[in-house]
Every structure is written in C-alpha cells, then in structure tokens.
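Shown here: the complex without one of its protein chains, the others still in place.
Chain naming follows the written order as A, B and C, and within any one chain the residues start at number 1.
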Amino acid sequence: MDKDLRLGVFLCDCGGTLSKVTDFSAIKAKLQKLSDVTYVGISHDLCLKRAQQAMQKDIKDKGINRVVVAACSPELHEKDFMNVVQSAGVNRHLLSMANIREQCFWAHPDKDKAAQKAMAQIGMAINRARFLEPVEQTQISVTKEVLIIGGGITGIQAAIELSNLNLKTTLVEKEAALGGKLNRFANLYPVQVSPEEVLATKLKQVAEGQNIYVLTSAELLDVSGEVGNFSARIKRGNGEFVRNFGAIIFATGYTTQFSSQIYGLELSNNIITQSQLEEMLKSSSEVKQIPKSVCFVTDISDEHSRVSPLSALRNALGIKEKFRGEVCVLCQNLKVDGAGLEKLYRDCRNKGVLFIKFDNSPRISKQDGKIKIEVEDVLMSGEQVTLPCDLLVLEETSVPPLDSKVLGSTLYMGLDAQGFYQENNVHLYPTASNREGIFFAGNCHADLDLMQALTDASNVALSAYQLLAQGKIAVEAEKVMVDPNKCRFCLTCIRACPHHAIQEAKVNHEKMVAQIADLACQGCGICAVVCPAKAIKPKDWSDEQILAEFELLGEYV
Amino acid sequence: MKAKGAFLPDIVAFCCAQSAYQSADAAGSMRITYPENIRVIRVPCAGRVDVLHILRAFEKGADGVLVLGCHEEACRHLSGNIRAKNRVQRVNTLLQEVGIDGKRVEMFTLAPNQGPRFARIANEVNERIKELGPSPVKSGA
Amino acid sequence: MAKAFKETLNSGKFVVTSEIGPPKGTNLEKLIHHIDLLKDKVDALNVTDNQSSVMRFPSLGTCLLIKERGGEPILQMTCRDRNRMALEADLLFAYTRGIKNVLCLTGDFITIGDHKEARAVFDLDSLQLLHMVRILESGQDLGGNELDGAVEFCAGATVTPEANPIEPQLIKFEKKVQAGAEFFQTQAIYDFDNFKKFMKYVRGLDKNIKILAGIVLLASAGMAKYMNENTPGVFVPQVLIDEMATAEKGKRVQKGIGIAGRLIRQIKEEAICDGVHIMAIGREEVVPDILAAGGL
Partner (left out) sequence: MIVAERKPLEDIREMIAGYKKILIVGCGTCVTICWAGGEKEVAVLSSQLRLASKKDRNELEILEATIERQCEKELVEALKDKVQQVEAVLSMGCGAGVQPIAEIFPDTPVYPALNTTFVGMPEGEGVWVETCRACGDCFLDKTGGICPIVRCAKGLLNGPCGGTNNGKCEVDPEKDCAWTLIYQRLERQGRLDVMRKYYPPRNFQAVIRPGKVEALPA
C-alpha cells in the first residue's frame, strides 16, 4: 500500500437518470469525509469523451494516484476508464470501479436501500483501490510466421488468406499432396464447381502466393515455447528440423469410420460406405456394373452430424446424374442447415430421389445376393415398405484423425468427448484453443460443411494476423507474478495452469522456480489459489484487494 | 447503519466476470430485483476464489457465501468452475469442523445472460441463510 | 494312533485332510466334538491360525488337543502375528509334543479381521518360514546358533492355481518346491480347466510334488457368487452357482455337500491330483457327509 494515497472518486449519474433516484451531492459529501479521498466529482456522462477529458484533467490537477469510478458496470467501460487514467499519467491498473447502476439503482426499486448499497459498493471500491498495483506494459517481438497443420481445403484457404495479408505461412501436410478430402470427393454440391476445379484454383493461388511454404509428407512432432515464439519440431521423410513460428493453426480435419455394429451388417460388393461410393462416382467411367437401384441410409448413428446427411444428399444427386438409376434415401429427419442445402434437397427431389422417413431403424437382409430393405414409412402412417436394391450405401461417422490425441496431449490442448479439439470457449472464442497463439480451423474442432470450413479458415487467418501483424505484441509484464523467494517449485501451478502458461525457470542460474509467460497467461488466477506457498500474486486480483472488499461487511458507509 | 429488527443476512457473492457478474448486470438491466444485502465481488474466474477468501469472509461477519461461476464445460479457463466447486465442498467441511453449518457456502453456475436465474439464486440463498440465522461467529449473534 | 502324515503322503493313497477352526474363547466342547468326529475319518486335521485375522484359540493348542485325542494334526503357521523368534519357539514346542506337520502360510492382512489396529508383523514370508523349518531341522536357529536338540517336520505350503496373473504365483510355487515343501494345499477348486493345466505343469516340474485340492463347502448360491466375485484366486463356474440356486431353503447345505462330493469323486477317479483338503468353514459336523458323498 502506498503511504501517500490520493484517491479520486468519480461519480456518474448516467445522464441524470440516477440523480432522480438519489441525491448525488449527499453521496459526495459522505465520501469527502473518508480518509485518503482527495477529490470527489460528479459527472452526468462519464462514458462520453468530453467528460473523460475533464476526468483526465482532474486526475492530473489534483495529483490523484488511485482512481475510483462509480458508474455503470465495469463490463461496459472499464477499458475506456483505464485509458483515461493512463492518459492522465497514472498507471492504467490503478483504477477501481463501483457498479452503482446495473447492480444498485437498476436492480433495487427501494430508493433508500439502493442508495445504501451504492454507498457500500463505492466503499468497497475505495478499499480495493488502496491495494491496487501498477502493471507495466511492454512489448514482445514475435516471429511473423504462421504454421498451419493440415493441407486440406481449410488449411489451404487459411494459408492463402494469410499470404494475401502478407504473413508467411508454412503448410504442413501428412500426405504426399495437398487437398485432403478434395482429392476424394466426387462433387461438392451444393457448390456447382467440381472438387478438381476448386483444388486446381486453390493450388494455383498457393503456388502464386509469395508467402506460402508447402511441406508435404511432413508431420509436426512437438512444440515448445510460447505464443509469438513457438518452436516446432517437424519431421519430413527421414529428416527432422526445428523452425520458429508466431502462431499455429490446426486444420487437421476429420476422417470417417464405419461401424458394422450399428447395422449388424458387413460390407460387401453391394453394401458399401459413403467413402466407397465417393470413389466409385469419382471414377464412374470405370464402373462395370451400373447399379439400377441405390438406397442410402443415414441418421442412424448420429442424427445431429452434418457429414452424414450431406454426403447422402450430394451422392444421391451424383448417382442420379451419373448412373440415372432409382435412388432412395432412408432418413430420420435429414437435418441440414448450411447455405444452399435446402436447395440441394429440392434438387434431389426434382431429379426423382425418393425420401423415406423412419422412426424405427430399417431391417436389412440379403437374399441370393440381392438386398432387401424393410422399413415403416412414417409419412405413410407407418406402412411397411419393402425395397429391393442393387446397391446399399451406409453412413459413416466422422472421427478425429488418429494423431489428434497424441498432438493434443503433447501440446497440452483440450479435446472434447469424441476426441476432436476443443475450443477455448465455443461462443466467445470459437477458433482459439486453451493456449494463446494456437488456433483451430475446420472440422478438427467442429462439424462443418465446405462453406462453413472456408469461413472458419478466414476467421482463423484474421485471428493469427491480428496477433502477429505488428511484429510485436503488447503485453502486461508480470500481471500475474511469482515471488521467486517464496516459490518452492512444487510444480503445482505448472500442472494446474489451464493454458500451459507456467514453466520452470532459473533464478540467478541456480534455484529452480515457476515462471509465468506473460503472453500465454490469460489471468484466471487459478495458479495463485493452488500455490501452497502463496507465492503467486495476480496484481489485478490480489488477495489483499479481494479481502479489502469485504472489510465493510455488515456496515454501510 | 443497518436498521435493527428483522435479520438481514450479510451474503458475499463471488461472481465470475465471464458469466455471473454479467448475469447480475443483466438482472439489473431487466429491472429484476434481488436482496440488496448480497455483496457482489467480481473475480476473473470462479477458479480465483480461494478457500481462504471464503473463510475470511466469515471472519469478517458474513452469514453466507456464494460462489457463482460458468456452467460446466463453459469455463474459459477449462477447469476454473470445477475447481471452485471442489473448493466450496472443502470449505463446507472446514466450516463444519469449526461448528458452522457448511450449507452457508454454496456454488451455482450461470450463463452471462441469465439475469432471472441470478435473481432467483440470490433470493433462494437469502431465504436459506435467513432460516439458518446469523452466523454463530458474529458478535452479538 | 493315527499314522504319521508323512507316511500317508508317501504311501500313494488318495490323501484326505480336513480343516478345523478353533473357537473364539475357552469353551472347547464343540472343538473336541469335531476332533472326535473327524480324527479317524481323515488322514490329518489341519488347524487354522487366527484365520482371516480373527483372534481365536491357538492353532498350537488345538493341535495338542488333536494329538492327545489320537488324531494327526497339521499345524498352520502364519507370519502375521509372530516374529521369527516366536515362530521358532512355537516349532520347538510343537515338535516336543509330537506335532510333526506344519503348513507354512503368509497369512491374511490384519485389516480384514477383528483387530484392525494391531501391528501386522510379517517379519518373514511363507517362503522364509519354510526355509526356517529346514534350518531348525539342521540343528540351527535363524540367528545361526546351535540348538540343543533339533526338530523334524513334514512341511507344506499353499498355492493358488486360479490366481490372476498366474505367472508370478508359479514362480513363488517353484521357490516353495525348491525350499522343500512336501505337500501343497490349494485354494478352493470348483472347476478343472485351469486346475488340470496347473497339474500338468506340476507333474512336468517334479512328479513327487503332492498336491491336495482345496474343497470348500458351498452353503448357498449367494456364498458361491460372493466367493466367485470377491475371493482372490477362486473361480466358481456359473453352472454351480445356478445349481446351488435350485436348492430349496433348508436343503442348500445338502446341495453343497453333493457338489463337494462330486468334485472329490472326479478328482479321485481321474487321478487329477494326490488328494483333497476339505474346508467346511464352521460346518465341521458335515465333513463326514462330504466324505461319504465323495465315496471316501
């Protein structure tokens, strides 16, 4: 605690609306009597520039070194007030806020009680202000290069976009050629361009891109370092090398898996999977026995998957176009939600594809090599329909590529229940991983169709660009700090940090201690709580600040 | 000074800034009221709430403590809410050892837009603490 | 007087022993009744030593009683309750009273019994106990001191043919054979698949190793199921559990006796091993019925 505390309290009555409920001058008068309070001001619109300029001037003129703002929720304008404080020459972290609007006057209709609570809230903020600590801003220079793992359409698109933004990228693909699923799909409906054409266009862009370095038949082994300066060990052929990157994008996609248990059926020459049909359609001129009637079954293993109904629709249309036979799709609800997919469904119907909706899974049997499907048609009031067919196409489930788990654990990245990469927060940060500087794009973390995957690639490219474009990242130095004298190096925090932001370090080249990487740290404070030596202090949320807030429990100022 | 008469419990609610704090704001924005004797303390994550913070709150005269975090699987810091839940359980035991009803500390999860839920939790907990009466630690209790 | 157990073992006859559980307390009436009932019907009576870590009348005292009443006792010794000095002293005393058979066991762990807070000794393990018997026979004690008058024992040990994993169990079994174990009692056997495999392995190892198959009386389907699920190294096939379940109340023990008899008969007829060791666990009075059912 500074000995010479000069607290400035700035009250805002929200355009005069709060003054109608309570007497701000009375609050001001009470606050002025508190020790260390140098200045109390009332404003009507602290969220506006003019008022903020006045506030800045007051801070300077009155020599205020701790600022308390009593106004609306800090969720709204805390950053703005920090900027004001900073512009007044005071460290931006020496600000404490009291939420007197949303959590007082708006929430409590009883005026007196609301006013009492507001006084208490301001008192708490003042108490907290006494323990505020400055956090210095510094900059860390970063490697302006992005590593993209996975050379499918998502990875390619992200590379092209980053290249257009003038950031260097290295595109690492496991297989011998780029393209991923584009090499396997027979069509990309509802997109009218063929996969070959899409790939050719994209590959041309990759080749022309000044900043894209393609590594095929290559794999990422492991990664050390932190955001801005990762060093990645990459294997290519028999060789291994290490390169530095500022950010890493995972675009490893998905693979499909057929489980015969769901159907109790083994695959054969006339019972095939979507992937096998895809191959057949891709080389349709070589198909000797053209199937006259084809049935698809979808929605059995996972009704909510995008991959299965979409491939059923795409390939039903593909068959109609290439083989012209009878096509029937057996489905539960055939949920589609992407752009153009409803039209794709209508196109299928217009071309004569028959859709049969079931509640109970169809019974499939084989007689003399012929396939017989019995199903109760829901739309025909459950009437039993028997369908013979030449070719039965069964759905597959999408699963993460084999190496997701290994990479996930070597890189300390979260996986979801199915083993796909898990975003930091699906709503707020949909392409961010739990680690700063590592991003996910495409189907390795979400169930997406082609257009959605491309959008995801653009988003992720922008995120990486934002992070690295300046070549430097502003960082708050030691906003969470380990006291090297108190640290027992028990590894508790290193194990507990959800963002893998704490590592071992040596003090004076000798004693081992935990050290927090400022860039990777996301400020949750978990480390400070688990530390058995109480050696870690989050400067914005220190124990002293939190404890100071309930110093006034049971009393109103 | 607090009015004498009916028991108005002092309740400290540690609110995760990612969710519960915003839902408290939402309650206000929607003009949904809740007991004003609940003191909201903003924390960056429910995982920042220390066993010690809760114990100290009781030392300072709290009658009840609430830890409000994000829904499971929705923690920005992956495990912060789970850790908070486990800590609340530990505090229940620590208080029980002291002879204070462990039920005076509770954990709930919310989404940032759940203003009504925030108010409901605040009301329910307030009622429960009222029933339990003043903390036995409090002077004059 | 009963024949020395060592002689019986080497006579080539189908060996039958039965377990006797001492009482908790000093009322020996029932114990004596059991001894009198069984002493002439089996080749030896095998006395448990604070079985399942439950404190009881001592094994040594019971063996003495058996000896007095003309039976042939086998002294069970576990390493749980006594250190090497106490075990040695007990063996010296046993030998002087004509108790010439000892079964060397590690013993159950203390916490499963009724003195949960007692110190578990385990100064020796079962193998070291076997070695100790042999050392005492050589006229020395474990401290390397000369004895004034040595001992001589027919020493046996145990083996669990259904243990999982079996390999480490067999390594220990071989070590017991090398230490000179003259006979082995097995954990309860209800199924012959693994047991026959085990016997094939034993015969391949040394034709002279005497194996007595453990026969534990099933008293109910519940017990059968419980043992199958919870007793390590015991496998009760589902058919036997089902068979027990068919028995009416009051006739369950009878059913168990029938099963035990059938198992004994099969072991004897197919000459699967050298004999049986019957454990009726608290129902010693039905052992003669089991013997009859087994055609013994």
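Quick note on the criterion: a residue touches a chain if its C-beta (ideal position, glycine included) is under 8 Å from a C-beta of that chain, and two chains touch if they have at least 3 such contacts.
Computed from a prediction, not measured in an experiment: that's the story for all the values here.
Considering the complete complex, the chain that is not shown touches A, B, C. For the chain left out of this panel, the touching residue among B:51, B:111 or B:132 is B:51.
Across C:54, C:120, C:147 or C:227, the single residue that touches the chain missing here is C:120. Touch with the chain that is not drawn comes from one residue among A:100, A:182, A:446 or A:531, which is A:531. Considering the whole complex, the residue from C:164, C:208, C:238 or C:266 that touches the absent chain is C:164.
By the touch definition given at the top, chain B reaches the unshown chain through residues 51-52, 55-56, 58-59, 94-95, 97-100, 136-137, 139.
Chain C meets the missing chain through residues 79-80, 84, 106-109, 111-112, 120, 122-128, 131-132, 142, 158-160, 163-165, 167-169, 171-172, 174-175, 178-179, 187, 232-233. Seen from chain A, the chain kept out of the figure touches residues 486, 488, 490-492, 495-496, 531-534.
Here is the rule we go by: only the chains that are shown with their structure count from here on.
Among the remaining chains, not one touches chain B and also chain C. Chain centres here are Cα averages; for chain A and chain C they lie 66 Å apart.
One finds 29 Å separating the Cα centroids of chain A and chain B. In chain C, no residue touches two or more other chains. Annotation for chain B: no residues touch 2 or more other chains.
Of all residues in chain A, only 73-75, 99, 101-104, 106-110, 113-114, 116-117, 120, 124, 414, 424-425, 427-429, 434, 496, 498-499, 522-526, 528-530, 538, 540-541, 543, 546-547, 549-551, 553-556 touch chain B in the complex they form. On the chain B side of its complex with chain A, the touching residues are 1-2, 10, 12, 17-18, 21-22, 24-29, 31-34, 36, 39-45, 47-53, 56-57, 60-62, 74, 76-80, 83, 87, 138.
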